[in-house]
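Structure below; questions to follow.
The complex appears here minus one protein chain, its other protein chains still in place.
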Amino acid sequence: MTDAAIDAAHGGHEEHHDVKPVRKTAMWVFLGSEFVFFGAMISTFLLYRNTTNGGPGSEIFDIPFTSASSFVLLMSSLTMVLAHNAFENKDMRQTRVWLVATAFLGATFLAGQIFEFTEFIHEGLTLPTSPFGSSFYMLTGFHGIHVAVGVMLLTAMAILSLSGRLYDDRGLNVELVGLYWHFVDIIWIVIFTVVYLLQV
Amino acid sequence: MTIETSEVEELGEAADAAVPDDHHEEDHLDHPTPKQYWLIALALGLITAVEIAVPSIDALDGPVGVSLLFILGGIKFGMVVALFMHLKFEKPLYKMLFLVGLAGAMAMFIVVLLTFQAI
Amino acid sequence: MTTTAADQQIIRSPGQRGVWAWITTVDHKRIGLLYAVTAAAFFFIGGLEALLVRTQLFGPDLEVLSAAAYNQLFTMHGLTMVFLVVMPIAAAFTNYFLPILIGARDVAFPRLNAFSYWLFLLAGLLIYSSFLLGGAPDGAWVGYAPLSTQLTEVVRMDFWSIGLQLLGVASIASSANFIATVFTMRAPGMTMLRMPVFAWMSLVVAFLLIFSLPSVAIGLFQLFLDRNYGALFYASAAGGDPLLWQHLFWIFGHPEVYVLVLPAMGIVSEVLPTFARKPLFGYPFVVFAGAAIGFVGFGVWSHHMFTSGMGPLAEAGFGVATMIIAVPTGVKIFNWIGTLWGGKIKFNTPMLFSVAFIAMFTIGGLSGVTHAVVPSDTQQHDTYYVVAHFHYVLFGGAIFGYVSGVYYWFPKWTGRMLNETLGKIHFWLALIGFNLTFGPMHILGLNGMPRRTYRYPDGLGWANWNAVATIGAYIILLAFLVFAWNIVRSHFLAKGERVGNDPWDGRTLEWTIASPPPVHNFDEVPVVHSLDDFWHQKYAEDEEGRAVRMPAVTGGALTVDKKTGGEGDDDGEHLDIHMPSPSYYPALSALGIATLGAGLIYLPWGFFAVGIGGAIMLWGLFGWSLEPVTKEH
Partner (left out) sequence: MAPLVLVLAACSGNGPQSALEPGGPIAKDIDGLWDLVFWLATAVMIFVTILYVWAIWRYRERAGDESEPKQAHGNTAIEVGGVVFSVVLLAIISVPTVRGLLDVRAIPEGPDVLQIQVTGHQWWWEFEYVDETAPDGRTLITANELHIPEDTRVNLTMTSADVIHSFWVPTINGKRDVVPGRSSNLTLIADDPTPPGEPIPGQCAEFCGLAHADMRIKLHVHTADSFAAWVEEQLAPSPLPAEGTAAAAGWDTFNAVCTTCHQVTLEDVEGEVVTYGPDRLITGGDVEFRSSFGPNLTHLFSRTTFGSGTFPLDVAHLTQWVDNPQALKPMDPDRNDLASGRVLGMPDLGLDPVEIAQVVALLETWK
């Protein structure tokens, strides 16, 4: 986004510096703040976990199905880190392969989520059913939006890599998108445990 | 969650380390190899399998199972953060930013839930 | 400014004129000025709203305003002053001076910076457009559910929730920007503990925002879903709990108070040493105290909820935590007094406002301690006593601090001084008007007058003090008209005295560069050797520790004489500085997001606007990420 600002700080005639710290700092700051974002939704869910207003509750969860899609998302972290690794080794073909694989796994997870939502709606759980329904759909929905944004970024990068425009010093770079993607994954690790597995 | 007073000196150093002047190449130090990444993923998959099994084991009903799930989830969380996100190998500044967000959010929302007697 | 030579070298020409130059600017100084001008405009609107409110309350049972109009006006007054005045005026100072104070040429992400401004402006305009579209938000700035979710067919509170959401996005973006700037862009030698206090406070504020805004963002989404999609987060009949909103709001809302006041404290910490001609007493303690206020500030949100029924345990805990805040606040006050002690104090206008800041803030701080005493707070909560308290903190505190900053840095912005006589008239009118307005409110509150009431009956002993408060409010208006005239006279009528780089014999880096500064701030990035580096370039200390002026050094930016001023220290012969090029994509992206937000208010047919806004946003963001940062030759 701003190599120029870095340049500016040091005068253009000085040697070109590693520009990553600026972007990476901002990315870690952003991820830190995302904890508050998801923390608010997770605690809302915990508060309303048993507030089903006569509608269905957590008994409608299909744990084997969600476990499978959780596994898919977990593995997408592997492909993401392999993409980053290939990029560090300047292997563009490998990078592209792993980026596409990550996007594909992410899309699979999203498809699973859409299927799950459809099932739940059939069983009578919707946003206006109960505070439980409201907080469930909001939490998993916002996570899904994060995944969707990630899939879009990964796809954009895969396309950019075709024309060799995948740079280290752009806002849209493999390492930053990777951080974001892993973050979305760790949030799902929490959601999977707290929402699905802890059915007290 | 801003910076705790006692951490300020440390923070200053961390920040100074982040100034682009210093030619830190630590980004590229000690990262796991692709093979290790596969092994980490395998471990994550196995832990997930155990997690899924926990609710169906009657002996693990109640607080034991709950704590086990939290521990297993925590291990997965930590592995992805430390190894896939490379935070283990990163500057203290990034660790601080990430952990302050995590710890702060947890502390605040646990207090919120406590005021509702929800946990 | 004689930057002609440099202009030819700098790719982004500072000579661009007209509206387009301002829309596409990515220069942190121009963006800072945009924030300042916008905040000033909103300040007069918000002030007008306050005057209408005060006029209605001049006597018992007056009928100047209807209840509906009153509720909209006090809601908009609060919203405006918090989100559209004090936050942006703090952002104005931070934008303009944070990079300069730490020796940088711009913020870390100049285009993101421009995006934050445009989104802030459009969100403000969106909220205000509600006046033309059936009525402004009327649920108080805190928007407590379920009052705020009650009338879903009336869109007023949707303007509030969407507007706040957009403002939150703008603030998060600029906070991440400032944090990255401070951690990665400091000049060589500018260690964290050599940063001016104002830079420190800006950093603390950025952290406060980044960790508090997401909480209210979730609350606002929940309210929005409740209002528009039948979600049941706050529907008590279905088991939803209205107190959840209060937690999510105040987890943000309390740190927000420090967001509003800490930058003002930073300004005061710059002004006092300059005019007392002494270093800030206990610099590390002042810095630590500011950080501690921010840190503890995250643990006290529920003291806004002492009457809501959280249970005695939580109330006791939050009460004691709230008292702890008084400790670092006290540290700051005593260090400011320590700074004055033994100094040689010049009472120029900036100093007068800073001195008044400390006095008024002390009163506000002490009345704050009385809120921590929970049983006592059950009497004071939601009364005019609270109104008095937070105006002492936010007006006598924050606003006085920012006004001090305006007088202090105006010569840096414009190259011209504000008039001292007018400044002193402004000061005394503001001080008297302020205390007349808000002093009596303590008594009104203790005597049982609740806030947010559009009328009150005679016979409760409130009439006289309300009349006094209203008269005070008009004196404040007078004071700020004088202020506005002072600015117009000095800058726009060009009658202000021209000054050089360093009119106040300052201590920090901004005084080493031209007034107004060149686009690239520093011809040569300074190397910093100590706190108050510039002062130490100018003064040594003798054996007794008294300051001794050194002969002017030659070379670089420091060939500045305070008497003549160093106009045009920019010899720029061999400057080859690449500043980022102007870009319209940030403004375009902001326009897209704001359009999208506006569409959400008028669902379902607003989906049209959502679609258009989304398309504009994507266009903006793609253009943004694909365009090179600097134009190729």
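Think of it as A, B and C in the order they're written, each chain with its own count starting at 1.
The rule we apply is simple: contacts are C-beta pairs under 8 Å (C-beta built on N, C-alpha and C of every residue); 3 or more make two chains touch, one makes a residue touch a chain.
It should be emphasised that the depicted structure is a prediction, and the values quoted were computed from it without experimental measurement.
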Chain not shown, its touching partners among those shown: C
Given C:52, C:172, C:187 or C:363, the one touching the chain that is not displayed: C:363
Full-complex contact with the absent chain, from C:159, C:353, C:456 or C:480: C:456
Omitted-chain contact residue, chosen from C:44, C:58 or C:144: C:144
Residue ranges of chain C at the interface with the undisplayed chain: 66-68, 71, 138-140, 144, 146-147, 150-151, 153, 236-237, 239-243, 276-279, 281-285, 307-309, 312, 315-316, 319-320, 323-324, 326-327, 330-331, 333-335, 337-338, 340-347, 355, 358-360, 362-363, 366-367, 369-370, 372-383, 435, 439-440, 442-443, 446-457, 459-462, 465, 539, 541, 544-549
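FYI, only the chains that are shown with their structure count from here on.
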Pair joined by the larger number of C-beta contacts - A-B, B-C: A-B
Centre-to-centre distance between chain C and chain A (centres being mean Cα positions), rounded to whole Å: 33
Chain A and chain B, separation of their C-alpha mean positions in angstrom: 16
Junction residues of chain A - those touching two or more other chains: 6, 9-10, 21-22, 25, 29, 32-34, 36, 39-40, 47
Chain B residues counted as touching two or more neighbouring chains: 18-21, 93, 97, 100-101, 104-105, 108, 112, 116
Contacting residues of chain A [partner chain C, same complex]: 1-13, 21-23, 25-26, 29-30, 32-34, 36-37, 39-41, 44, 47-48, 51-53, 127-131, 133-135, 138, 142, 170-172
Chain C to chain A touching residues, read off their complex: 104-112, 172, 175-177, 179-180, 183-185, 187, 210-215, 217-219, 221-222, 225-226, 229-233, 235, 238-241, 244, 248, 251, 520, 524-525, 576-581, 625, 629-630
Chain C contact footprint on chain B (complex, rising order): 1-5, 8-9, 11-12, 15-16, 18-21, 93, 97, 100-101, 104-105, 108, 111-112, 114-117
